[in-house]
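I'd like to ask some things about the structure below.
With one protein chain removed, the remaining protein chains of the complex are shown where they sit.
This part shows chain A:
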Amino acid sequence: MEKAHKPKKVFVQGPISPDFVAKSIASHQSKTGIGAHAIFLGQIRADQKEGGLVTGIDYTAYEEMAEQAFHNIREAAFAKFELTCMHIYHSLGLVPTGEISLFVFVSSPHRRAAFEASEYIVEEIKANVPIFGKELVGDAGFIWKENT
């Protein structure tokens, strides 16, 4: 039978704190069928641009469509890989350089599914979720980011 997964809240305002990541890990200690977690964290890089260094990214999204896209990615990943659970969080608003804007957390009985699922999910997010990022550069400049 198809497992139905309820749509989950993905967006968080501002950076994702390391404390939140730690608590997410801790909350899985009771799920003893898990043998492997894979975690991907996206961090804001201080790229050198013409107008100076990137100081942060201001994220916006077409939220309704993005939530649906995240839901579709979750369903596809559950169908494709042997996963016990999956959590995805993405920032909206300003995330300064050095802070975390994406947290993908997959758990499986075995490592291979966890590794592969985390890569699949991150690539799908970058390609298919309508999230927009304004890189703030130097004192007052900005560049609209584009995933490649």
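Just so we're on the same page, a contact is a pair of C-beta atoms (placed from the backbone, for glycine too) under 8 Å apart; a residue touches a chain by one contact, two chains touch by 3 or more; residues count from 1.
Please note the rule applied: contacts and distances are computed from a predicted model.
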Per UniProt record, name of the chain withheld from view ["Monovalent cation/H+ antiporter subunit E", "ABC transporter", "Dehydrogenase" or "Molybdopterin synthase subunit MoaD"] | "Molybdopterin synthase subunit MoaD"
Identified contact with the non-displayed chain, of A:I16, A:V54, A:V106 or A:V129 | A:V129
In the whole complex, what residues of chain A lie against the chain that is missing from view?
-> 42, 57, 59-62, 64-66, 68, 90, 101-102, 122, 125-134, 144-147
